[in-house]
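The structure under discussion is supplied below as structure tokens; questions concerning it will follow.
All protein chains but one are shown at their positions in the complex.
Each chain gets a letter, A, B and C, in the order it is written, and its residues are counted from 1.
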């Protein structure tokens, strides 16, 4: 079997596994009140280049999105995002379950939204004679990489943040796969991202941890967030397990190195696809490769034990499929797939 | 430092850690759709002595309670439990956040409720002239062990279940510390518990796992529960991590053996306290020991590095404190504490 | 001043006012448990041509939509509707506040959706490999007249109902302005609507009552709905006030007669606009007239004391404006407006 379905199909980076083994019988207070968590938070603040940040560790992405978004929004405002945004499409209505209205904009360039679109949506609400009867934007949600694997440029991010600041609306960046963005040459650095958002989360689950997402917020943005994490059922009893994973990820640039492997392997994989004449849809710089497969070829690959995701039907005879590399993908794995193309 | 604050202050049982190491680079599909989870579910069904059970794995207890309870209850019914029930006191309003009204009964014998109390509550609602304006019981929640470490007898459990069945209301048993109940001689077995409840969860977090709770429900009780787990942000991406932990816990009776260690160490600890003239409040058969400490002694112990929980103020000069043993507590640790008493 | 902003800017039909005066000192039990409500429900069942219907009275439209929809939907399903649907646009997020995800389809012919679109949406969900992670349709919401004043034909309604029945998903018709639909020649009758939906509401607020909406549902569709009405804060203490209004509306065809007046006045008003060369956008058969006004003309009318709604910006120099007639509009009012065009 060859698994390309996702970037969360193996355990964790060896460094993390080693740390788990070393610390297994250490005793720690629960709920993230331990010293390892403190140390990990300090390293994350440093990596973000700012001290005025609050950091919390949660277990998974859907949980993190729902907890952060409902903590920020009052009931009379909603979350503005691309129609293809993860919170709108693939989280089983978790935001709505928490009372949040998701307000959508058409995405472009693979699920991105622009500062101009956000400005227009805010203006449209504010200028509506019935504005008081309508949920207006109270937060902007973007994912980076997007659900289609594309990236915001630093200029785009700055423009989005500028609009948000002008209207006093937080900008929230979902970084479930942030490691794979940071590893792409020329894309915004973690410091630049931290400087141009109000809250983000650094994804661990998909970038080398067993599980875990680190929420990084402008100091004071999320009062009593600890209790809200608990209320959402998102507080890990053995919280140091989250701390130690992020402590390792932010030691010796492990997070970046894991990201880089996925990008190198993804570049190689894309090259193999292109050599064989396959088309990208869309072309992406990150670890998710979206390829157009003729349906017969798609079934043939599946029969040979290649596991990947059907993304969307393109036409009668073709399907867009997703192949994801990860921190753990090897050159051998890529070449083995290459031979079947 | 001596840590007695809880039963979740170390990592996991060595068997689980070994399994994590062995499987780290195996590739699995996400969200618990893997073969390890299937295998673990089969073992749990077998341990429960019934095949007509659905099993799911979630990450933590508060999350599990909120997800199960809100999945069962329609909006016009509430969850009946002891006033001291965990869902009422220590879950940061998670049930209410999900729209659930918690209906309380005075607990007895350390947080237990009786079949007669449940019967009376249901009758009181049904006979009220304004019943349609009042949330009546739609589910009975008990914890076993209770929050005070006490246990239901098999007869008590049968009587509760009989009342619930007669009124077609599910009985839900919170087994966050179930392993420590099963290890107490004479208390109901897992088979007996599974036969006399509609849904329960087998706690992993507090009984030797890194994290994880196994929900075991009468077949069909929780339709579309997978989507609801996702909606509650409780679906672990690398779901096999839950499966492998429960697979180990239910191999060679590990779960029972871990429970037994905690009970043996707790018995020894209680003996040491009693020898020195301390009173229990209440006396409990499980791994949580509630001791009355004179406040001066309490502070002295804390100064010597003994970490435990202040449970409740007894009077001006005394406090009830909780000392918890666990699957990992050693005789040496107990005797070291004994010397300080 | 000339008021054309809405169809709810006067009190109530004289017949209702008379009844209020006559019954003011009668004593009735509360919450709609009185004989007037029973009588009104019987008349509504008769007007619908079916006895197997449950009827309830609520106060307003947004309240009714939220209460009905959240009573029907389990948390893992959402409400499918046109993007321009009232529940999606103008109810301040009331459905989402109740945990409901609104799933939108592009509207056509003035905010309508088709059976083919519904079928496609259901299929798309069911065929998605990640269906369990995605909220699928659990109810179809249509408004009739739509938010743009257009109407479903009987064939369209039958086709929608057939798709819904095949997939066991209720079809819910929002009839806030139903009286103005029923009065349009050739449009579906109340009996035909009741036969081709699972639940609808007959709007009183906008069609001659002081307030009130009558929910009419397939028997048994909404168990314990009384308690849910109370829970939503939608249970009127003096419930007979709702009963007597609907009792009058369904006596001697008052509801139809009120609707007919609005349509006749609307037809005359449209004629006056067309005579002066104004364009409709869209043309509608019901009591809402959407006219393209040159912005200078729009401001001039407003200055002369004509009150109407700005609906949407058409281009730099033109705006679509809404003029609504109602059960109380007189020929003199129309001609007075006509003179200003």
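By definition in this document, contacts are C-beta pairs under 8 Å (C-beta built on N, C-alpha and C of every residue); 3 or more make two chains touch, one makes a residue touch a chain.
Quick caveat: nothing in here was measured; it's all calculated off a predicted structure.
K.L.:
Considering the complete complex, identify which of B:48, B:82, B:135 or B:214 is in touch with the unshown chain.
P.N.:
B:135
K.L.:
Can you say which of C:42, C:195, C:268 or C:307 touches the chain missing from this structure?
P.N.:
C:307
K.L.:
Check the options A:18, A:46, A:108 or A:133 and report the residue that touches the missing chain.
P.N.:
A:133
K.L.:
Of C:215, C:234 or C:249, which residue touches the hidden chain?
P.N.:
The single option touching the absent chain is C:234.
K.L.:
Quick one: say which of B:97, B:211 or B:225 touches the chain that got left out.
P.N.:
Of these options, the touching residue for the absent chain is B:97.
K.L.:
Among C:32, C:78 or C:93, which residue is in contact with the omitted chain in the full complex?
P.N.:
C:93
K.L.:
Can you list where chain C touches the absent chain?
P.N.:
Those residues of chain C that touch the unshown chain are 1, 3, 5-6, 8-12, 14, 17, 20-21, 23-30, 59-67, 91-94, 97-98, 205-206, 210-211, 227-228, 230-238, 241, 307, 328.
K.L.:
Take the complete complex as the reference. Which residues in chain B touch the chain that isn't displayed?
P.N.:
So the residues of chain B touching the unseen chain are 75-76, 78, 89-93, 96-97, 99-101, 129-130, 132-135, 309-310.
K.L.:
Please give every residue of chain A in contact with the chain that is not shown.
P.N.:
These residues of chain A touch the chain that is not shown: 70-71, 74-76, 99, 132-133, 135, 224, 226-228, 230-231.
In this text, only the chains that are shown with their structure count from here on.
K.L.:
For the two copies chain A and chain B, what is the rotation angle that overlays their Cα atoms, in steps of 5 degrees?
P.N.:
The C-alpha superposition of chain A onto chain B needs 180 degrees.
K.L.:
Please work out the Cα centroid separation of chain B and chain C, and write it as a whole number of Å.
P.N.:
Chain B and chain C have C-alpha centres separated by 50 Å.
K.L.:
Approximately how many whole Å separate the CA-defined centres of chain A and chain B?
P.N.:
Taking the mean C-alpha position of each chain, the two centres sit 33 Å apart.
K.L.:
What whole-number Å value describes the gap between the mean CA coordinates of chain A and chain C?
P.N.:
Taking the average C-alpha coordinate of chain A and of chain C, the gap between them is 41 Å.
K.L.:
What positions in chain B touch 2 or more of the other chains?
P.N.:
227-228, 230-231
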